[in-house]
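Take a look at the following structure, please.
Removed: one protein chain of the complex. Kept in place: all other protein chains.
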Amino acid sequence: MANEAAAKQSAWENFSKGLLTENPSLRQMLGLCPTLAVTTAVTNGLGMGLATTFVLVCSGVVVSLLRKVIPNSVRIPAFITIIASFVTLVMMLVEAYLPALNDALGIYLPLIVVNCIVLGRAEMYASKNPPLASAIDGLGMGVGFTISLVLMSAVRELLGAGTLAGIQIMPSFIEPMIIMVTPPGGFAVLGVLIAGSVWLEQRRARKEGRPVEAAPESPCDGCALACGLNDPASPDCARDAADVLVAKVEAALEEEPRIVRVEVQGEEADA
Amino acid sequence: MSNESKQGISFKPIIVLVSICAIAGVLLGVVHQVTAPVAAAIAEQRAQETYASLVPDAASFEEIETSVEGCTAALRAVDASGSTVAYVVVAQSKGYGGQVPIAVAFTPDATVLSITTMPNSETPGLGSRIAEEFYIGQYVGKPAQTLAVEDIDVISGATISSKAALSAFNIAVQVFEEVQNG
Partner (left out) sequence: MMAQYASILFSMILVNNFVLVRFLGICPFLGVSKKFDSAVGMGAAVTLVMVIAIAVTWPLQQLLVAWGLEYLQTIAFILVIATLVQLLEMIIKKFIPPLYTALGVYLPLITTNCAVLGITITCIDEGYTYPQALVAGLGAGLGFLLAMVLFSGVRRRLEDAEPPEAFRGMPITLISAAITALSFVGFSGVIDHLFGA
């Protein structure tokens, strides 16, 4: 019984980590392209979130089932194929049964394939864990992603168009701030939301006497995809690649005298 | 990628990868067989609903051949007695978030009977407002002649979407003229 309770507990933890502490968009800075692009209306944000969740859960289960079959050397192409298949499946289903969503999401629907979150979870979690745990992990991440998309699109739609899910909320004498639904508004709202989540976390950390952390410098800190693979143990590790790259560039530059800005990234001493 | 199997060429990775691709391809083919007709039927049904809302008097719609670029469909609306009550043209032009298709119904005596925007990816609350009456309604009753930007009120902040709808309208007018002249 105790074991069962522990298992339940850990399943809940496995699920809930995606909601807040490891929220893909707000904490890990993953999947920022759709987070910025489709969040001009709540319905679009919700649709994108659910489509991504579906792909996350399904590809997580399949990757996990095949984790002992797929040779390490071709694992990334194999994962991409599996993910792309589920994305295509979602595209077909949406086209057939939710045509309005298909029109609204447009090109961003096929681009779920290259959403850092999906390949990231396949590489970092599903390829090392059993199917059920992978499904729960995918569900948690997907729901967390959906929540941030809905939150983000609610702010943008309310301020930018005065509506929520198409229903007029703001009194009509308040002129909507059109900039909120334009690209610059997207960047700004995301920046403020991330700052908000960092502020909450920092306040909690202070109360509990833990060290206060700033927001990550770049998505590389959590990104598994655009920058190779961010698993420190992996030979393809992104941050290693970035370091190698900086070293190489600097070595190349040293050959001909040129001013190279050497930047020392000190640890935040006041943290 | 890692270089673990450098000593001898191993075929296992290739076989696994190819079989994953093959299985995925076959399964998707099966799903496609199921969803493609549904998607086509839904698209057709939506199109018919749009046409019917434009020309409520029409009993049926007959397709007309046209070669004008940007026109996706041209139809003759026929009433129960078989006489032509209107021509419906669907045309599109590039807007902010992709193609902006509109459907225009012209009366046989060359005025705009009704007009509506079709589903598009324009920014909700901004470009999508071309669907609202104050913009799209201004075309109704105009003679079937191409219009310039000065002839219509564009939506402030959504000039690109407004102009896209306008040029789609102008394409529709061209199609209508072609249909009328021959």
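Note that the chains are named A and B in the order they appear, and that numbering of residues resets to 1 at the start of each chain.
Definition applied: a residue touches a chain if its C-beta (ideal position, glycine included) is under 8 Å from a C-beta of that chain, and two chains touch if they have at least 3 such contacts.
These numbers were taken from a predicted model, which means no experiment stands behind them.
K.L.:
Tell me which of A:Val87, A:Ala126 or A:Ala161 is the one touching the absent chain.
P.N.:
A:Val87
K.L.:
Kindly state which of the options A:Met29, A:Cys58 or A:Ala135 is in contact with the chain not pictured.
P.N.:
That would be A:Met29, which touches the missing chain.
K.L.:
Can you list, in ascending order, the chain B residues touching the missing chain?
P.N.:
The list for chain B reads 1, 21, 24-25, 28, 32, 36, 94, 96, 98, 159-160, 163.
K.L.:
For chain A, enumerate the residues touching the unshown chain of the complex.
P.N.:
Given the touch definition above, chain A has residues 29, 32-34, 36-37, 76-77, 80-81, 84-85, 87-88, 91-92, 106-107, 110-111, 113-116, 119, 179, 182-188, 190-192, 194-196, 198-199, 202, 212, 214-220, 223, 225-228, 236, 238, 241-242, 244-246, 248-249, 252-253, 261, 263 touching the missing chain.
One rule holds for everything that comes next: only the chains that are shown with their structure count from here on.
K.L.:
In angstrom, rounded to a whole number, how far apart do the mean CA points of chain A and chain B lie?
P.N.:
Result: the chain centres lie 33 Å from each other.
K.L.:
Please output the residues of chain B touching chain A within their complex, sorted ascending.
P.N.:
Where chain B meets chain A, its residues are 1-2, 4-5, 10, 12-14, 16-17, 20-21, 24, 27-28, 31-32, 35-36, 38-39, 42-43, 46, 97-98, 119-121, 123-126, 157.
K.L.:
Which positions of chain A touch chain B when the two form their complex?
P.N.:
Per the stated touch rule, the residues are 40-41, 44, 66, 69-74, 76-78, 81-82, 84-85, 88-89, 92-93, 95-97, 99-100, 103-107, 157, 160-163, 176, 178, 181-182, 235-236.
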